Each structure stands twice: as C-alpha cells, then as structure tokens.
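Omission of a single protein chain aside, the complex is shown with its protein chains in their original locations.
Labels A and B are assigned to the chains in the order they are written; within every chain, residues are numbered from 1.
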Amino acid sequence: MSGAALTITNLSAGYHGSEALRDVSFSVNRGDYLGICGPNGSGKSTLVKVILGLLAPTNGEITLLGTPQASFTSWQRIGYLPQGLQFFNPNFPATVTEVVRLGRLAGKRFPKRFNREDAAAVERTMEWMGISHIRGCMIGELSGGLRQRVLLARALVNDPELLVLDEPTTALDPETRESFYKLIFEMNREKKATVLLVTHDTATIGRYASHLLYLDKKVVFCGDFDDFCNSTEMTGLFGEHGQHLVCHRH
Amino acid sequence: MDIAEMLSYGFMQRALIGGSLIAILCSVLGVFLVLRRLSLIGDGLAHVTFGSVALALFFRLHSFYMTLAIIPVVLACAMGILKLAQKARIYGDAAIGIVSALGIATGVMLASMAGGFNVDLFSYLFGNILSISSSELVIAAVLFAVVLTGVGIFYNDLFASTFDEELAKSSGIDTDRINAVLVLLTALTVVLAMKVVGIMLISALLILPAVTALQLSKGFKTAIVCAAGIGVCTVVAGISLSFVLNLPTGATIVIINFLTFICAFAARTLLRRR
Partner (left out) sequence: MKLLVAALLALVMITPGCRRAEHAGGKLQVVTTLFPLYDFAKRIGGAQAQVTLLLPPGVEPHSFEPRPEDIVRVNHADLFIYTSKYMEPWAASIIAGVDTGRVGIVEGGRGIPLMPAPHAEHGEHGDERGGMDPHIWLDLENARLIAGNILAAFVARDPSHRGYYEQNAAGLTKELAALDLRYRSTLASCPKKVFLHGGHYAFGYLARRYGLRYVSASAVNADAEPTPARLAELVKLMRTERLNYVYSEELLSPRVAETIARETGAKILMLNAAHNLSRDDFQHGVSFISIMEKNLQNLKTGLQ
C-alpha cells in the first residue's frame, strides 16, 4: 500500500508552558528514509514523542499510517528506539530474550499472553540482529552498544512498517554506530520500512537518508535530500563549503 | 520443644499458613516496587493506615466497619503518592515521605482532638503473627487470591512498565493505569495484612525477599518466583526458629531475611569473581 506513512499538520507542542514546536507541517511517504536534524533544543525529541503519543500536542493533527493518531491502536506497526533507557538499572533482572519479547506486547489485546508465534518472531529477529548468542544474558550486564542492539531488536520484532529512532547511537562508538546504520538501512531498502531518524550527525543522514527535515522549532527545510544539498537553506546553515561535509553520498 | 509439638498448636498452624500467604504476595509485589524505587511505600502506607484508623475511631467505627472505612482512604492516599510523583516533579521516595508524614500527623492530631480513645491507638495497629484468628486467615487467603490474580492478569504490562515506562507507553500500554493497579494492590495488601502481621513485617516482606531474589536471579519471571520462595522459606524458618529458641517471632523473621540477603549477596560476589 503506498501513500503517506506520516502526515503532520500545524503541529505545536511544548513542556510546562514553554514552546518546543511551532506550527510544524510535513509529510513522509512510505519507504522514505527521513533524517531529522537541527540544533540542540530544536524540538526533535519533542516531535518524536508527539508522533508516538507520548506527549500531547497543544495544537495540530497527526496521521499515522493512514489513520488519525487519536484512533490509532496498532502500535505493533511502529518500532521505537530512544537514545537509551529512562532509568538504566544495571541490576534489572531481565534476559535479552525477555526484553526483545516485550516488543511483541504492542500487537496484543487484553489479556496479554505470549505464544509460540511470539517466540518464533523473537528468535528470527535476534538471529537477524546477530544477538542470538547472548539471548540468556542479563540486559544490565551488556555494554552500551550491545544493549542498544537489543533494544533495536525489540523495536524490530514486529517487522514494523514505520521505524522511529531518536538519536539511537549518540552513546556508541563509531564501529557500532556503523553496523547500526547498516541494519537500519537494510530495513528500509529490503523490508521497505519507512524510517524516521533523529540525529545531529548530518554525515550519516547524507549517507543513508532520502529526505531531510531540518527543524528549529519550526520547519526550516523539508524535502528531498539532494534538493537540500543545493538549497540556499543549506548554505545558510552550513556555509559555502558545507556541501561536501553534509552531502557526501554513499 | 520439638516440631511435632509446635505444629500441634492452632496458633502456630495459623501463623505458618497466614504468614506464608502474606509472605508470597508481599514478595511478588515487592519485586515491582523495589525496581521502581517505591520500596518504602509499604512503610508509608502503614503510616497512612494509622491516620485512617484514628479517623475511623474518631467517628466511633469499630472492627468490620472500621476496616471497610479505612480501605478507600488508604487507596486514595496511594493514588496521591502516584500523582505527587508525577506532577510535583519529585521522585517516588519523597512523595511517599510526604504522604507518610501526613498520615502520622493526622493520626496524632485526631487522637488529641478526640481527647483520647477507648483503646490505645498505637497498640491497636500492631498485628501479631501469633494471634491470627480464623477470620483473619480467610482475609489473608482472599487477599492472596486477589493480588496474585491481579498481578497475573497484568503481568506482562507490569513487566514492560517496570522495565521502561516510555517504551511501554510507545507499545500502546496505558502506563498510568498499570501504575495505579500496582499501587492499589499494594495499598490493599498493607491495610489488610498489617492487621494480621503488623507494620514491621509488612515493610520488611515488601523489600527484603525481592532484593535477595534480585541478587541471584537471571530473568524477570525467575526473580518473581525466587522472591516468593524466599518469602515463604524465611517466614516458616523464622516462626519455627522463634518457637524453638524462644525469641520474638516478627523480629526473628526479619533477621533471617537479612541473613538470607547477605548470603545471596556473598554468593553473587563470589560467583562474579570466578
């Protein structure tokens, strides 16, 4: 099914009275790989939270995979990977398998029980991500990079149509970062998943993304990546010689 | 004094059964509470119960009607702790502290205003595991069924919310409702079980078996089962030992719990070194 994976219209949102997003509108087609970047405090994380229903907007409309967000319930079609866990507890008694399996809860109705199908999906995903060998390890004992991989597996376990990633590799070393992005790119190219990647690492966007959204509380630029490279906005933001820094292609 | 003789006494039998039931449900709830840094909620809600008992005595409600009146008050305060932690930008432990202090102060204030009661208020609240009556045993059994059913129904949601609330929410889980379920089950446990086994034991059983299990367990389900097992074993051991060695029962149970924790901690440290 083609069409818009995500449509945002006149979105405004904020925390405790201060405004983080002002009148944002854009749309993402299925199969697109959208890089979202902008300076610190530009509202990128806020945008992600609002899209996923974690924060209520003050104004505007969101349509997810063809359905208005207010009535959207099939969260298993969306995979989310944040920068890290909210309160990371190194003693949390969950194994890698249990964590990945948690991702399967998104598609379930009350009472939520796991079945053989879930176990199979978990195995498949762990295999694909190359983490089957640590299936019995405790999540807290893993390195940061492995942990993020497990959380990515959790996000992918339902084979989501839309993948939302909020600065997923900030705390990781360059090598791990590379393998991460390769995996995500494969999701986009082979499984035709729409990808929303929030990052301030514009070089990465340059290598993988098809579209770019530059955000600074409002939309500065949104569109085809190549167009961005030749736009006045780009020179305005990165300077005359910024093009080869930002727009180096894979 | 041997085991056979010990088991011949009705009060010992009831202590063992009632104690085990309450140990299991406290240990299970405790795993979730400890991981969410709400460990002292048992203590806090016990203080709220104190205030509620004073309120009930103030209106001259006794025994059954008192318990009936106290339950909604304590449940409301439990929700209050949740809301405070969410909205007032403070962590769970401070929220518990606030509500706890308020509970005690209310009790003291009411006792003073009432010009005294017919029964010493403080002593009224200290249940004693050795004096469990048959009706209290029934209450413990019903509570056991309700709490474990509740945890069983919402198990996966509780697990997801305890792991990471934001991720759980993004999976479509109503985390506010799940938090409320956990806290309300805890409140119900504190109110009813406190009368049966007393403040000291409730607080301890909500924390210690869970923490001990977390030292040793690999996997969430394992942690829960392990905590329940430790809860039962320490209670049974504590009751038996206190009988044989002529020691106060409640304190013996708590000390055994602590020693078990130390052993688990030592075991884990040694295993790590290998």
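Here is the rule we use: contacts are C-beta pairs under 8 Å (C-beta built on N, C-alpha and C of every residue); 3 or more make two chains touch, one makes a residue touch a chain.
Note that the coordinates shown come from a computational prediction; the quantities given were computed from them, not determined experimentally.
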| item | value |
| --- | --- |
| Contact list for the unshown chain, restricted to visible chains | B |
| Touching the absent chain when the full complex is considered, from B:12, B:45, B:194 or B:254 | B:12 |
| Residue, one of B:3, B:76, B:109 or B:267, that touches the chain absent here | B:109 |
| Candidate in contact with the missing chain, chosen from B:131, B:149 or B:269 | B:131 |
| Where the unshown chain meets chain B, residue by residue | 1, 5-6, 9-12, 15, 109, 111-124, 126-128, 130-131, 133, 239, 242-250 |
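In the analysis below, only the chains that are shown with their structure count from here on.
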| item | value |
| --- | --- |
| For chain A paired with chain B, centre-to-centre distance based on mean C-alpha positions, whole Å | 40 |
| Touching residues on chain A, where the partner in the complex is chain B | 52-54, 73, 75-76, 78, 80, 82, 85-87, 89, 91-95, 98-99, 102-103, 105-106, 108, 111-114, 136, 138, 151, 154 |
| Interfacial residue positions of chain B with respect to chain A in the complex | 35, 153, 156-157, 159-160, 163-173, 213-214, 217-223 |
